[in-house]
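Take a look at the structure below.
A single protein chain has been omitted; all remaining protein chains appear in their positions.
Our next item is subunit A:
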């Protein structure tokens, strides 16, 4: 899957995640917490859902730990797509 295909796929997943509908457009700059109104616990559950969706383990623990150590703790959908592309490629 290419990064843009992953981005489209994430848009589908996030528009109705765990019963939280989001009607706005979802793009690479969409922020996980500020825009989508999700919390870090939702990121844990999303990580798990994406591993099921793509059928392989992905290092979400590392991604979360990185998030916990930086100044801007919000996650952009584009960053998540790049992370997935990196680990799903090949």
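FYI, a contact is a pair of C-beta atoms (placed from the backbone, for glycine too) under 8 Å apart; a residue touches a chain by one contact, two chains touch by 3 or more; residues count from 1.
Assume contacts and distances are computed from a predicted model.
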Since a chain is absent, check the UniProt entry for it and pick the matching name: "Branched-chain amino acid ABC transporter", "Alpha/beta hydrolase", "Extracellular solute-binding protein" or "ABC transmembrane type-1 domain-containing protein".
"Alpha/beta hydrolase"
Pick out which of A:1, A:64 or A:88 touches the chain that's been left out of the picture.
A:64
Subunit A positions in touch with the non-displayed chain are 33, 37-45, 48-49, 60-62, 64-65, 67-69
